[in-house]
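Sending over a structure as structure tokens; questions will come in a sec.
Note that one protein chain of the assembly has been removed; the remaining protein chains are unaltered in position.
As written, the chains take the letters A and B, and residue 1 is the first residue of each chain.
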Amino acid sequence: MIELRHVGKTYTTPTGPLPVLIDCSTSVARGEVVVVCGPSGSGKSTLIKCINGLEPFQQGEILVDGISVGDPATNLPRLRARIGMVFQHFELFPHLSVTANLMLAQQQVLGRSAEAARERALALLQRVDLYAHRDKHPAQLSGGQQQRVAIARALCMDPIAMLFDEPTSALDPEMIGEVLDVMVQLAHDGMTMICVTHEMGFARKVAQRVVFMDGGRIVEDAASEQFFGQPASARAQQFLSRILR
Amino acid sequence: MNGLFSLGSLGNIDFSFFNWLLVRDFLLQGLLFSLALTAIASIGGLLLGTLLAIARLSQRRWLSALSAGYVNGMRSIPLVMVILWFFLLIPLIIGQPIGANGSAVITFTAFEAAYFAEIMRAGIQSVSPGQRAAALALGLTPTQSLRRVELPQAIRNMLPVLLTQTIILFQDTSLVYAIGAYDLLKGFDTAGKNFNRPVEAFLLAALLYFVISFSLSSCVRRLHARCSQSGSQSLSLTHGTSP
Partner (left out) sequence: MTFEWQVLLQDTGAGERYLDWLLSAWGWTLAVSACAWVLACACGALIGVLRTLPGWWRSLGTLWVEGFRNIPLLVQLFLWYHVLPALMPALRELSGFMLVVLALGLFTSARVAEQVRAGIESLPRGQRLAAQALGLRLPQVYRHVLLPQALRLALPPLTSEAMSIIKNSSVAFAVSVSELTLFAMQAQEETSRGVEIYLAVTALYVISAFVINRLLLTLEQRLRLPGATA
């Protein structure tokens, strides 16, 4: 369903070109859960943002449900509306109530009526167990609650796939669990998911595959049992031993 | 609708009256006065403003309140009214008439002092108290802390604002029009009337004010960029890369 072919991206800096993604190829099938991991600065976040065109890339091709992301003719807003994305810093809209956060894009992008949008929003708030907080503003919620609202906001659009960009990295340790629970549930429901995360417990539990990145390259792309059992590359072994301690 | 956007009178625009004799007879005196007024008022305002800022930050309640009253009073009245007030009051106080130009110099000095004082107060208070604590903890005396640690940071914070305020002051000198002092704008005004070319005269006035203000503010911006560069060099690297 999502296919990356030889994706490359270079920043131009005052000191010269700086490659951030080099020849990245992989694919994600419908219903598959893929975890992307690697040391900081390895290009994971950039790669995942390329998938819905939030980051432009210069080389290669990305196909989502058969549509080319890099093609200038592609209607990017329409494509993005079909892919949910969850950010490290939640990025709820602070001036809108929780329900209004969930309704905005449904009305503006999908053209749903206010009643339909509200109904869908409240149903999803119930699913992430935040119905009671529906009239609050984001700043009145804890980090974990905000991230669950952000997941619900993405699900409101009935996405064909979900992208998670380090969804638990900005959370206090005691709140990580509640967010991961929602994600695990989502995976069991059959959602196609790509998650950039350091939560190896989550990866082991639900991921079919693990993609390991370093220095802008995909170094390893393996089934999760294999990755955790005996990673092929020395870099991945080193990374795992450090992160699992 | 016909003629709404027509520039019918554009053909009548004629700058031929503008020559060196006109500059010498009408503009030079006005330009010199505007520049002198700006210079005197900013230097005088800086001195008086420093005193006001020190008074404002003083521990003596009455001194601080006096300074605050002066600064806030000046800042809440339109400059034109301040100009009129001084023009009215100075002769009453000194007991003899004073020319518009002299009155303008005194007015702008007193007025700018209030704005400069406010900028300096904000600049000094923008240095976090932790800096003083850290300096004292290292064994520096309070005077050393002020001179070596706090003031350098405060000055760096307020310098661009002070310079910008000086450019605003230069533009504001045109308001002496209210009491008929002979400044740059008055020079263009008079020349325009004498040659019956007010349109061209005001266009040239706008152009000259723009060129002077714009080049000065470009300099300030460059200075500001150089000042802040040393503090945040890593900014360009972190921008846009993923964590």
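Note that in this section contacts are C-beta pairs under 8 Å (C-beta built on N, C-alpha and C of every residue); 3 or more make two chains touch, one makes a residue touch a chain.
Bear in mind the structure is a predicted one, so any value in this text is a computation, not a measurement.
J.: Can you name the residues of chain B that touch the chain not displayed here?
T.: 3-10, 12-13, 76-81, 84-85, 88-89, 171-172, 174-175, 177-178, 185, 198-199, 202-203, 205-206, 209-210, 213-214, 217
J.: Provide the residue numbers of chain A that touch the chain removed from this figure.
T.: Touching the chain left out of view, chain A contributes residues 49, 52, 54, 76-85, 87-89, 91-95, 104-105, 108-110, 136-141, 150, 153-154, 157.
By definition in this document, only the chains that are shown with their structure count from here on.
J.: Using CA atom averages as chain centres, what separation in Å is found between chain A and chain B?
T.: Centre-to-centre distance between chain A and chain B: 52 Å.
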